[in-house]
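Heads up, one of the protein chains got dropped from this complex, but the rest are sitting where they should.
After this line comes subunit A, so read on.
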């Protein structure tokens, strides 16, 4: 090797080493630069970050963006494992168990910014008295209905009981109107609401009993799955829902081709944009077997702090600003979310009036968030088995038995 080539090799090695060290140092930044891995888009976050930097001129926020859910989980997981996790990131249903058990999130219990956050949101991202996420909003999914189509069969709004709801579906169908549609690419909202109402009636012990072995999915879920499946068994709703995505269901509703759909607050905004003249309103999902109407839903993902961060105080200042009326007002204006802090009343679409109080009070339920382990494993299994049940391939009891088997092997 000539002297020239030796120098070249040395220079290349140095350059490589510098590049590698620069890549490796991209995590928790020191000094006054706060790193954030955002779940919402840059468009949503920029006004909040600008307001924060204006309120805290000594802190710069260096935000990176990754869309929910799978991409975000993967991006965060890679950074956590490589020791380059950002100072602030999101803890969600899909990663909370792994983040908490791995010690990758700071306990926020007792922090001032949690004072106005309901117990429900704190507990969703907490364990054993610790709170690992600042969840500032919740969502609830209910029945969104087209007032004009319901009026064609003399109904003002969907009824409170499941039997009456099925009767209304039959009436609509007889009148040539598609009564109800739901996308089955995720856990059905109706079933989640049934389970939530049942869980509330047991004093919120349903999942404790299943995961402790005192009860089973078969015992708990089968009667509710049977009730839910009446939609299909009684031929009130097309079994084609297993091949529909949420956008397709929403398009059918916005075009006035279906009277009722399962919907969250985000659907109301987009239906308004697609069909401004449509008279719509949302109500909780009817109760089954004398139970109360309930909502599918959950606390939104929470902001979490990296315990290895060199910027913990700046991170807490960021969370504190986010939870303040000023911060949350800017954020809420971007998304129209149902925020839950007690010192800010979110301006929301009037169509959501019948559900807002329950959502803010945490009267919502989503199995995959309430489950205590193997959340995504069980969720994937449940969705696939429910699709098979709707197709008529298996019975409701077999769905529940499959979940028991999955839990036992996870």
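Quick notes on this structure:
The rule is simple: contacts are C-beta pairs under 8 Å (C-beta built on N, C-alpha and C of every residue); 3 or more make two chains touch, one makes a residue touch a chain; residues count from 1.
In this section, contacts and distances are computed from a predicted model.
Missing from the rendering is one chain, named in UniProt as "Sugar ABC transporter permease" (options: "Cell division protein FtsA", "SbsA Ig-like domain-containing protein", "Transketolase family protein" or "Sugar ABC transporter permease").
The chain not shown here is touched by just one of A:240, A:313 or A:353, and that residue is A:240.
Only one residue from A:77, A:201, A:215 or A:269 touches the chain missing from this view: A:77.
Shown as candidates are A:33, A:248 or A:270; the residue that touches the absent chain is A:248. Touch with the chain omitted from the figure is made, among A:216, A:270 or A:391, by A:391.
Hidden from this view is one chain, which touches subunit A at 70, 73-74, 77, 80-81, 94-95, 97-99, 101-104, 184-185, 238-245, 248, 252, 255, 257, 374, 376-377, 380-381, 383-385, 387-388, 390-391, 393, 409.
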